[in-house]
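One structure is given below, represented as structure tokens, and several questions about it will come after.
All protein chains of the complex are present and in place, except for one that has been dropped.
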Amino acid sequence: MMLERLFRWARRRSPWVLHFNSGGCNGCDIEVLDLLTPRYDIERLGILKEASPRYADVLLCTGPVTRQSRDRVLRIYEQMPEPKWVVAVGACACSGGIVADSYNVLGGVDKILPVSLYVPGCPCRPEAIIDAVTRLLGEI
Amino acid sequence: MMGRMTIPIGPQHPLLKEPYSVSLEMSGEQVVAASLRVGYVHRGIEQLAQRRSYVQNLYLVERVCGICSHVHTTTYCQAVERLADLQIPERAAYIRVLLCELERIHSHLLWLGVLAEAIGFTTIFMYAWRDREIILDIMDALTGGRVSHAANVIGGVRVDVTPPQAEWLGGRLDELAGQMYLFESLLHDDRSFQGRTQGVGVIDAEMVHSFGVVGPLARASGCRMDLRRDAPYAAYSRLDFQVVTASAGDVWSLAEVRLGEIRQSISLCRQVLDGLPEGDLAVKAPRRIPAGEAVVRCEAPRGELLYYIRSDGSERPARLKIRTPTLPALMVLPRLLPGLEAADVAPVIAGTDLCIACSDR
Partner (left out) sequence: MIDLEALRELLLGCCPAAIPSIQVGVDGETYVDISQDDLLGVVYALMQTTNWHHLSAITGSADEEGLQVLYHVWLGAGLSLRVRCGQEAPRLPSLVPLIPGADWYEREAHDLLGIEFSGHPNLKPLLLPDKWDGPPPLLAKDGA
């Protein structure tokens, strides 16, 4: 019981995120990367951007899911240890966005993964992404 | 005799900012062969464009790439304006240049940060992206968006620059110019940076011509091609700037060219602000565009961006073709990587300033 509370406290204090772009234009990606930079500095919130899915708690998805990226996204999700959360960042990740009706786009991330939080915007502003992640922390 | 090993990089990899994959065949520490796989970001933009009106396509092409969104809409609008025989007001032409140059600055600073991070110089990544915020603030103030601006309309521009805005903008540009010494000293005084980038990933003139390499990549190898000078569009023929070139064609030269271009862009922005003519922002454009075809080329931050539009006289384009400047860079990459040490792969890939979203469309 005590251990469980300790783990939950640790996760809330320091969620490690993995960012993957499954087919987007980069607009949301550069705003996600911007979070690391001095103005927004998410590291002060304990959030660290990870290189490997195996260390990540939260998957930040940008871009629509294309036919080619579908299997990769699933594989990345599989490699993340439980418990894990998925945040759809940007209109394309939420629903397919402006390219939803393309022959090569399957839709938003929720077509293939369970999404905990949707952050709309085209692109999303960094403030919105920080707001989203802090809300997610409240649910952890 | 070293054993051979294949290292797959991507589509998810900390080095790659976008999904694509590079397969490196290694013999010990040396790259022997490389191949690329793209298409993860293929959204079928050209086919989607045939199902949307010319106005709807303005918002579609802006999202081909988030980094160079403005130049995409600028090139698109110019093609449609040629077909419809529209002459945009001078004020609009100047404002288009302003936004194109601001975009060039932000793109090059973004590139510098990514390159620095690729060689482990995270401090410069932080400084470059911090100073890039100056440009994003300007974009936000002028257009309402940091990354996507929706500044162009067919027939001109949607956004204006008022005198107080121009004065504020000038101050911010001065602030940015004041920061450039840091990046220039990186280039000229930092031995680690020089060690990692000089003589590495050389693109020679033969590669430039065979593969049609354009933009800063070509200019770093001595090729003087710059569409703003060779085929001026918008208001460039009324403005004064230098085409920045280097001769060694290595990653260091790419930094030299791009930092030089930032300086030139700051100067161009100041010229636009000082000489902004009075007048309207746009002329009215028809919904149905007369039948015909048009090819337009603009100098995006990465080089020659080409748009071809064929119109059949209706509200929708019969064909929209986009050729982005990263495509030749991607074709040349498998020639650049062999012979490199493993540690040099990161700066060379980062140095080419790839934009996969642009290439895959």
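Letters A and B mark the chains in the order given here, with residues in each chain numbered from 1 onward.
Note that in this section a contact is a pair of C-beta atoms (placed from the backbone, for glycine too) under 8 Å apart; a residue touches a chain by one contact, two chains touch by 3 or more.
Since the structure is predicted, the reported quantities are computational estimates derived from the model, not experimental observations.
Considering the full assembly, A:Gln68 is the residue among A:Asn21, A:Thr37, A:Gln68 or A:Ser95 that touches the omitted chain. Interface note: of A:Trp9, A:Tyr55 or A:Tyr103, the residue touching the hidden chain in the full complex is A:Tyr103.
For the chain left out of this panel, the touching residue among B:Leu169, B:Ala300 or B:Leu330 is B:Leu330. Residue B:Asp230 is the one among B:Asp204, B:Asp230 or B:Glu341 that touches the chain not shown. Mapped onto chain A, contacts with the missing chain fall at residues 67-68, 101, 103-104. Remark: the residues of chain B touching the chain excluded from display are 38-39, 42, 44, 46-48, 50-51, 79, 82-83, 85, 208-214, 225, 230-231, 292-297, 304, 306, 308, 310, 318-319, 321, 323, 327-328, 330-331, 360-361.
Following the convention adopted for this analysis, only the chains that are shown with their structure count from here on.
With centres set at the average Cα position, the gap from chain A to chain B is 26 Å.
Of all the residues in chain A, the ones that touch chain B in their complex are 20-31, 33-34, 36-39, 51, 53, 63-64, 66, 68-69, 72, 76, 97-99, 101-105, 122-123, 125. Across the complex, chain B meets chain A through its residues 11-12, 14, 17-19, 39-45, 47-48, 51, 59-60, 63-67, 69, 110, 113, 125-126, 129-130, 133, 146-148, 355, 357.
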